[in-house]
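Here it is: the structure, laid out below.
For this view, one protein chain was removed and the others were kept in their places.
Going in written order, the chains are labelled A, B and C, and every chain counts its residues from 1.
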Amino acid sequence: MIPLTYYLILSTIVFTIGLYGIMTQRNGVRLLMSVELMLNAANINLVAFSSHNNDMSGQVFTLFSIALAAAEAAIGFAILLSIYRMRDMIDVDNINLLRW
Amino acid sequence: MANYMLLAPELVLTLVALAIMLAGLFFGPNNKNILGYVAGVGLFAALCLTIGGLTVNETLFYGTMTIDALSQFFKIVFISVSLLVTIASIKYTEGNKNADEFFTLLLFSTIGMMVVASANDLITLFVGFELASLSTYALAGFEKNNPKSMEAALKYFIIGSLSSALMLFGISFVYGMTGTTSIPGIAENAGALASSPIGLIAVVMLIAGFGFKMALVPFHMWAPDTYQGAPTVISALLAAGSKKMGFVAAFRVFVVALALLSPNWQTAFAILAVITMTLGNVVAISQTSVKRMLAYSSVAQAGYIAIAFAVMTPMALTGGVLYTLSHAFMKTGAFLVVAVVGYMVVSDNKNAKDIDHLDNFKGLAKRMPLTAFAMMVFVFALSGIPPTAGYMSKFILFSSTIESGLVWLAVIAILNSALSLYYYARIVKYMYFLPASGGKISEPKPYAVAIILALAGVLIIGIWPEPFVYWAMEAAKVLMV
Amino acid sequence: MLNKSINATVALLFFAVVALAVVGTSWAVVDELPQNVDDQSNIEAIGVLVFTQFVIPFEVLSIVLLGALIGAIYIAKGEVEQ
Partner (left out) sequence: MAIEDFAFLIPLLPALAFVVTFFFGKKMYSGGALIPIGAIALSCIISILITINLLQNPEEVVHQSIHWFAILNLGILIDPLAAVMLSMVTFVSLLIHIYALGYMSHDPGKARYFAETALFTAAMLGVILSDNILQLFICWELVGLCSYLLIGFWYQKPSAAAAAKKAFLTTRVGDVMFLTGIIVLFSGIFKIYNGNLPEGVYVLQFSEMFNLIPQLSAMHTTILGFEVSQLTIITLLFFGGAVGKSGQFPLHVWLPDAMEGPTTVSALIHAATMVTAGVYLVARTFPMFMGAPDALIVVAYVGGFTALFASTMGIVMNDIKRVLAFSTISQLGYMMLGLGMGAVVGMEAVGVSMFHLINHAFFKALLFLCAGSVIHSVGTQDMRQMGGVGKIMPITFITMLVASLALAGFGIPGTSIGTSGFFSKDAIIETTYLFAEHTGNYIPYIFGIVAALLTSTYIFRLLFMTFTGKPRTNYGGHESPSVMTVPLSILAVFALIFGVLTQTKFYHFLEVTFENSFVHVNIEHLAELGNYDLVHNPGHEPLFILWLPVIVGVAGLVISYLIYYKKVVDMSTIVSRNNPVYKLLYNRYYQHQIFIELIALKITYGLSLIGEFIDRKIIDGIIDGISDGTIAIGETIRKVQTGVVQSYATAVIAGVGLLIILLKLIVEVQ
């Protein structure tokens, strides 16, 4: 069987990709996708641990977190949509009215 | 079976929120702000119900919720802040046809905070956290035709979701090592976590997740932008209410669940406290936007409260808990004053830019004496001048720090509060010593009521602190078991 | 580009730290993940848990979804300029 550590390394890699994305991507939609990656990395962990510990609550948590990720995405896209309507672009680099 | 009445405050708020949502359909855009009164009544009822259950100590629903002194304390903090914000918002939402959404979301975020305060399970905690976060993302962007408001919402949202991902990742490790998500369960099984390197990772990720809400440096960078861009009443909610949610979550998770890992997080909080208060105060000095200045001041205040985690004696926790209450009133009040000033500026000149600029505070004592006086009390309380709430909390917190031997930390904190006076006194100078640019204006009633209530809170806690200290002590006892 | 290399360094730093900790931790040894041979599906168990132990988070989640719905619709809805 696949040892637990493999799952964890996988999730860490996915999480890091998400982190890298959130630091480098300028497009708002890609930022949201990066966030989803990170949440899913955590979900991998939860399911792996749930199975490993033979405890169901991890999987319940995963279900909840998937639902939350959906809600979060909804709000995120709404905000991006509104910004797009106002400024005709969603490059977060250029959204810097508020600073210093 | 569980006593459902203990969840009555949350149930009442949910029902009121749903009722407002439905009622919104039947009101025209010009009188939707009347729904604010409904929200206010609901919050007041919830406040009474919470106070009624003050002495309860019970665990409900298979151990996922707990009602104890700590949860009740923080619930009262959250409800009070929301109540003040709601009262002020009755004026803010005047003529806005989306007032129903505004109040519904406001109540939802309050419910989220209350769920976090009661959470006895990481799943409950996380879901509550998200409820409060998601509603406030939308509220921060409530002025959707204002680019600044939308920008505030976007930044808040991106950093917020990054933090919740970090937090979830941290939680997953805690769950993996302990095999449970229940907070008492984690406390029992945390031995393996404490002795393995993954424990450190989990602790830091959780700190990042909660530190985002608390606005600890370096997780604070969204806060100044968001507080500045968001509608001022919402800034008050974020700075005074949702920030405290980070603290109560951290109290539950670190002090109760991860007590065995205390060497890790105590050091972490000591470092973060020092950086946070110093950076917050130093940067606040050079701000010209009052909202931004209050935002940095709020960052600095989070640094003071974080000392409670670093010291971790019963007295320090009492001080930290009391500080959250005092800070709730001081900060809400200060932001509401900024909101009133914004209202004043707009009524002077419809197209005014930079309505939160410090220059608008010139001669405020002449134009709105009540507001100016209240602001003076709030900023003096924030800087810790007696006899105000801020002074009492700081006194307890700092004495406990010295008493526990962390003299250097106390010295830095005291120097910082001296430094903070520099920018607080500047506001007073502008209000009292500079010429006014317009005539006298009377504050809109809702704002005035909210400010007076906040003022009363600050002064009562400052002048008659005894019951509040006892109460905070009771709350802190929950943590020390 | 300097910025990207900084970001890459930060990400790698993060990965290295977490991965080292994961590898360095002695997870409770289970050679084989337990499998429920009779019933490959967990759905029933999850369903029971959701409606017993985790009923409160579940109910709160419903409010979250409702709140997200209201918030998202409100923000995304195009308004006629007044």
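Keep in mind that, in the parts below, a residue touches a chain if its C-beta (ideal position, glycine included) is under 8 Å from a C-beta of that chain, and two chains touch if they have at least 3 such contacts.
In this text the structure is predicted, and so the values were computed from the model without any measurement.
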{"item": "Chains on display which the left-out chain touches in the complete complex", "value": "A, B, C"}
{"item": "Among B:132, B:234, B:283 or B:427, the residue in touch with the chain that has been omitted", "value": "B:283"}
{"item": "Listed residues B:370, B:421 or B:441, member touching the removed chain", "value": "B:421"}
{"item": "Residues of subunit B in contact with the chain not shown", "value": "154-155, 158-159, 162-163, 166, 197, 200-201, 203-205, 207-208, 212, 217-219, 221-222, 224-225, 263-264, 267-268, 271-272, 279, 282-287, 315, 385-387, 395, 398-400, 402-403, 407, 410-411, 414-415, 417-419, 421-422, 425, 429, 432-435, 464-466, 469-470"}
{"item": "Where the unshown chain meets subunit A, residue by residue", "value": "19, 22-26, 92-93, 95-100"}
{"item": "Hidden partner interface residues of subunit C, rising order", "value": "6-7, 10-11, 13-14, 17"}
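Definition applied: only the chains that are shown with their structure count from here on.
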{"item": "Length of the line joining the C-alpha centres of subunit B and subunit C, rounded to whole Å", "value": "26"}
{"item": "Two or more partner chains touched - positions in subunit B", "value": "123, 126-127, 130, 134, 137-138, 141, 144-145, 153, 176"}
{"item": "Set of subunit A residues in contact with two or more other chains", "value": "15, 52-53, 57, 60, 64, 68, 71-72, 75, 78-79, 82"}
{"item": "Interface residues, subunit A side, partner subunit C - complex", "value": "1-2, 4-5, 8-9, 12-13, 15-16, 19-20, 23-24, 51-54, 56-57, 59-60, 63-64, 67-68, 71-72, 74-75, 77-79, 81-82, 85"}
{"item": "Residue ranges of subunit C touching subunit A (in the complex, touch as defined)", "value": "3-4, 7-8, 10-12, 14-15, 18-19, 22-23, 27-28, 30-34, 42, 45-46, 49-50, 53-54, 57-58, 61, 64-65, 67-69, 71-76, 78"}
{"item": "List of subunit B residues in touch with subunit A within their complex", "value": "122-123, 126-127, 130, 134, 137-138, 141, 144-145, 147-148, 150-155, 157-158, 161-162, 164-166, 168-169, 171-173, 175-176, 179-181, 224-225, 228-229"}
